[in-house]
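Of the protein chains in this complex, one is absent; all others appear in place.
Moving on, here comes chain A:
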Amino acid sequence: MTLSASAPATVYVLDDDADLGASVARLLVRHGHAARAFVEPVALLRDYPRDPAACIISDVMMGDMDGFTFADAVRELDPDVALVFMTAWPTTANAVDSVRRYGGLDYLEKPIDEDRLLTAVAEGVAWSNGRRLLNRRTALLTTRERQVFDMLVRGHSNKAIAGALGLSIKTIENHRAAVVTKTGTNGLAQLIALVS
């Protein structure tokens, strides 16, 4: 899994046009990503658990499985992967669905605007990396600490959290100190930065 900012991010390109998929993958490789092209959604889903990606660029209209069905399937495997859709049959309804229902970062119209594609992939990689970092750092928190963490990053004071959870302020302060230690941060500002 790609977690380091310096390591190339894994990006998959899924398109039933093998030439286009390969071309986009090569483009991404030239821009510093570890890109790989797939022609079949099934093949990508099969390989994915072994080597997850930070971002997947998927065609919408494909043979047996369309891009949106694939999106649902890959989200089941990895909710933290960024998705970017591309299509030669753009419609407003699909554009809205791709973002609102399937969590896509962008909806690209073919012929592809290269700059927009690279921007979308960069944003997707950054978003995915951020999500994974957050998950890794909050994985050690207890349930109560997670509750305190969630309320802290939403801007609640110790007193308010204590009132909401029915605990003493002293207990909340202890939980807060544990959260800061376990997430490797040094204060509230870094905690908030972790989720933003």
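Assume a contact is a pair of C-beta atoms (placed from the backbone, for glycine too) under 8 Å apart; a residue touches a chain by one contact, two chains touch by 3 or more; residues count from 1.
Simple rule for what comes next: contacts and distances are computed from a predicted model.
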item: Undepicted complex member, UniProt protein name, chosen from "HSP20 family protein", "Carbon monoxide dehydrogenase", "Acetolactate synthase" or "Histidine kinase domain-containing protein"; value: "Histidine kinase domain-containing protein"
item: From A:V99, A:I112 or A:M151, residue that would touch the chain that is not displayed; value: A:I112
item: Chain not shown: contacting residue from A:L20, A:A71 or A:L152; value: A:L20
item: Sites on chain A contacted by the missing partner chain, in the whole complex; value: 17, 19-20, 23-24, 26-27, 30, 88-93, 109-112, 114
